[in-house]
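Worksheet for the structure shown next.
Shown here: the complex without one of its protein chains, the others still in place.
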Amino acid sequence: MAGSLTSRTLARPSFESAFEPPAFLAAMLAFEAALAESQAEEGLIPSAAAAAIVQTCASVTFDLESLVAEAKRNGTLVVPFVRTLRAAVAKANAEAAAHVHHGSTTQDVLDTAMVLCIRPCLEETDRTLDATVRMLAHHASQHRASPMLGRTLMQPAVAMSAGVKVARWAAALAADRERLAEAQGTALAVSWGGAIGTQQGLGERGIAARKRLARRLGLEDSLSWHVHRNAWIDLLHRAGMVVLTAGKIALDLSLLSQPEVAEMREAPPQEGVGGSSAMPHKRNAVGCMHALAAATRMPGLLSTLHAAALPEHERSLGRWQAELVVVPEIVAALGSSLDFLDIISASLVIDAGRMKENLNAYGAPGTTQPGDEATMDELLGELSPYLT
Amino acid sequence: MAGSLTSRTLARPSFESAFEPPAFLAAMLAFEAALAESQAEEGLIPSAAAAAIVQTCASVTFDLESLVAEAKRNGTLVVPFVRTLRAAVAKANAEAAAHVHHGSTTQDVLDTAMVLCIRPCLEETDRTLDATVRMLAHHASQHRASPMLGRTLMQPAVAMSAGVKVARWAAALAADRERLAEAQGTALAVSWGGAIGTQQGLGERGIAARKRLARRLGLEDSLSWHVHRNAWIDLLHRAGMVVLTAGKIALDLSLLSQPEVAEMREAPPQEGVGGSSAMPHKRNAVGCMHALAAATRMPGLLSTLHAAALPEHERSLGRWQAELVVVPEIVAALGSSLDFLDIISASLVIDAGRMKENLNAYGAPGTTQPGDEATMDELLGELSPYLT
Amino acid sequence: MAGSLTSRTLARPSFESAFEPPAFLAAMLAFEAALAESQAEEGLIPSAAAAAIVQTCASVTFDLESLVAEAKRNGTLVVPFVRTLRAAVAKANAEAAAHVHHGSTTQDVLDTAMVLCIRPCLEETDRTLDATVRMLAHHASQHRASPMLGRTLMQPAVAMSAGVKVARWAAALAADRERLAEAQGTALAVSWGGAIGTQQGLGERGIAARKRLARRLGLEDSLSWHVHRNAWIDLLHRAGMVVLTAGKIALDLSLLSQPEVAEMREAPPQEGVGGSSAMPHKRNAVGCMHALAAATRMPGLLSTLHAAALPEHERSLGRWQAELVVVPEIVAALGSSLDFLDIISASLVIDAGRMKENLNAYGAPGTTQPGDEATMDELLGELSPYLT
Partner (left out) sequence: MAGSLTSRTLARPSFESAFEPPAFLAAMLAFEAALAESQAEEGLIPSAAAAAIVQTCASVTFDLESLVAEAKRNGTLVVPFVRTLRAAVAKANAEAAAHVHHGSTTQDVLDTAMVLCIRPCLEETDRTLDATVRMLAHHASQHRASPMLGRTLMQPAVAMSAGVKVARWAAALAADRERLAEAQGTALAVSWGGAIGTQQGLGERGIAARKRLARRLGLEDSLSWHVHRNAWIDLLHRAGMVVLTAGKIALDLSLLSQPEVAEMREAPPQEGVGGSSAMPHKRNAVGCMHALAAATRMPGLLSTLHAAALPEHERSLGRWQAELVVVPEIVAALGSSLDFLDIISASLVIDAGRMKENLNAYGAPGTTQPGDEATMDELLGELSPYLT
């Protein structure tokens, strides 16, 4: 088992496995198979070769340790991957081997595989956000008339409705969800252009094959994005914004969960969760912890993504390769945030009585009536698609 | 004169002055004046008070040193700003003074002022990008048949057209321009909600006043964004992506300008520019330097923006305040990138002869024909709006 | 007045002015004067020339606007600076002009000037840390037997002494102070090596002149650090760690200042400080705000410093130039942190009664006795130099 033990303890299993060898190799093979078929359809390689390649992609296996070691030595996973695949194809059809990976380069395979591997994670993100926003909107609606202390600069400000606070969380997540969906529309694109992104001189048929490849993989078509990657960066940044919003909610919740405040909390979905190794009486806010750890990491993770966006010429030596580590890490942090959202969807506790007590105790005289019905209405209007 | 001397030597004057006291105070006053008018129209404050406030906003002056010192002591610029404004209004109309800044908080004024100050910078960015893309598209079109070495991982790969390379730069900037315009559509929004973003109990008329305020300032209307700022962050991120694209172009250009390569270069628009303090014979690539320095800064600047996105409760103690420094810095880096784009728009030199020589000298046998007409056509198609 | 208005409202005046034109130009002139003298002493330039240069450095003035504009156009401040200085020297002694800036390059002047400008800031930092540690150690000693809730993962843990908490803050600052002093011992070094850091062929006498230059400026001698800057980065990083420690203290204090907790707080040194523009009844924790804003910025600022540490060849195009902005910003953030330390040195309030109440109310049964005398003794032992 590879990967640091400690980082695994923060991971969302489905997001972790999305980039592990089985899933990632499957995505690489999906690329090679669909490429062969697409090129055959355009007459760029023989149909028989494509058939052999497709068949082999469904059955080939890799010796992982040697694959990784060779990848390291070569500075690219794709060299030993293609070598193995070619050898396997050759056993079925000697001639077909030469047509494996035709006109392709490392980044084509790896960028497309990244896209294929991130896609189900983003779909899961969308579903989780939908469910969380619904539940938060429901809470907001229920607590639209529960007064609580609004707090600014870590001090009491004026009264607000608990519903406003929760509705803002919901609206922020809903906006993140929309932005993320929008970015996927262009950024979940195929990468195929060969050495320098010009389809290796295959001309119009090369471009037609690329369009076919995109359709086969269910991805957007795109001009080469080996070195101009801002659509992709925009997508990952928007995933990062989900993590920041979840972090903000977790921060609020962790402050509200202090026993001196005790206005809201995540309730562990299960007996015995959140225990402390030193203090058996203690219940830790495990969900908040995951969300805050992810949010703490996100600025640095995105900054690496941005630093990697200075590639030289037609493909980079070292910059792009940093993405090979950081993209799965960004997704991992997103997964931790979803774990938090799952927990609060299932278990957010709002103590209206305590909120009222605190408001009376700490609110400035004459500031204990929220008076935010209009704001509440606006927010619930915004959230109406989630309130059905 | 404030600000570090060395940072000033990297600044684009129009972008620097956009956040300097005169412009920023003008934006704050524009907010207060428009707020008073909007509130008067909704009957929230007397019309006479609004008139006095508007009039005073047009004439009030500030003792900058004392304003800054008081802002520092109070932890907010708005306290001494409003105090001075109130005192000035009181001279004209004693009763009106109480209606200054009605229902507003620090962040309302400062966030709206930031938006107002960044707006002309983004307009200038849009014009500069338009001009640069046009010029690059023109170069691309002219050099569509000029073969050059494609380079990957810092080594010769296969032949490409110089036109493809330049068209990609252009297309990347054009896409950045579109993304930036799109983000402005939602993010250049008014901020007004009072202490905790709920219009201080002014109800429907408060919301109506906010919509009027937005229209008066030519900004989008928005629910309170004191602590849920992802639309704003998305906009600044997209500005940052322009800086990264400019940096990538500058990096390519700096590599191509090495005398051993000598295929392209920025030509200083003026005699004597780019001199060295140690070596009179030397011509430095001043534009590239500005773009690369800005791109070197951008990951860190954005990471601060992201780190600031974890505010507590209804307004933050310390997080948001980091934006007060970093937003002008992000804009400053963008300005340096535009300076670079201006230079290459005016002076990009492409040496087709030398490109051919290098291709012959360093290209692998049999790889000296680009064969990228189809890619070129696709790119020019994408750029067609700029090729008129 | 240049520099964004909002960033000025966060600045410590002495640290801000350290990098403003008067101070920075003075440092550049100090370099040029001391260089001339040192070179004359080694016979590298005529003594009369050195005398003329020294004299002119004491009187020359610059047209700032044109200096900045020329710096921008040339990509270096040093070209117009030296041109102006040479012209001024020429008026006094035509022959001497040729000996100005002899054997020097942009980075020599600017790096040395940076060092000269940061030095008084670090001295002020040392004094502030010393005073703060003393005051905190004194508080710790006084409250060694005041029980309070220890808190972990934002929940009550077990009892501790307030003295332990405060002594830890003090010990952390004391350790930062030592680390900072240690790094200054090597990093406050002269930079002089000419175009590529090899003393421009001046040989042994060049090296001897560099040593003299260092002594004259009160700096460490050093081999060229144009592109190998880790001693300098180490120093700035250690300055950054002071900011992080101050941020941690401010975070604790902001949590303890919540009225629901109310165990410690910064007391504004002056009536009327910390007011809110929306809520006159409110007292904001201005010091904490400054420290937290600085700490929020620090990871991004240091990451830019690290990103700049990949220079090409003998001097960088764009990387190093990013330091010209980020070093003054790092110092500015340090200044904000010192402002916070000054405030708590003057006004930290510890409410032992409330701490006891909270401990009784929220501590787990049987965990209300600190039992940390041994830890307290260890910490006070560590702090003994500050307890005299």
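Going by the order they are written in, the chains are A, B and C; count residues from 1 in each one.
To be clear about the criterion, a contact is a pair of C-beta atoms (placed from the backbone, for glycine too) under 8 Å apart; a residue touches a chain by one contact, two chains touch by 3 or more.
What you see is a predicted model; the values in this text were computed from it and never measured.
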Residue of C:Glu41, C:Glu220 or C:Glu312 touching the missing chain in the full complex: C:Glu312
Touch with the omitted chain, as defined above, among C:Ala48, C:Leu223 or C:Ala361: C:Leu223
Given A:Gln321, A:Ser347 or A:Thr368, the one touching the chain that is not displayed: A:Gln321
Footprint left on chain A by the chain that the document does not show: 1-11, 13, 16, 19-21, 24-25, 64, 68-69, 71-79, 82, 101, 103-106, 109-110, 114, 194-195, 200, 250, 254, 270, 273-279, 284-286, 288-293, 295-297, 299-304, 307-308, 317-319, 321-322, 324-329, 332, 339
Absent chain, residues of chain B that touch it: 152-158, 254-255, 257-261, 276, 278-279, 281-285, 288-289, 299-300, 303, 307, 358, 361-362, 364
Residues from chain C at the interface with the omitted partner, ascending: 105, 150-154, 157-158, 160, 164-165, 168, 171-172, 175-176, 179, 193, 195-204, 206-207, 223-224, 227-228, 230-231, 233-234, 237-238, 240-241, 244-245, 247-248, 251-252, 255, 295, 298-300, 302-304, 306-307, 309-317, 369-375, 378-379, 382
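Definition applied: only the chains that are shown with their structure count from here on.
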Residue-number overlap at the chain A/chain C interface, same or different (half cut): same
Whole-Å gap separating chain A and chain B, where each centre is the average of the chain's CA atoms: 28
Contacts with two or more other chains, residues of chain B listed in rising order: 105, 195, 200, 295, 299-300, 302-304, 307, 317
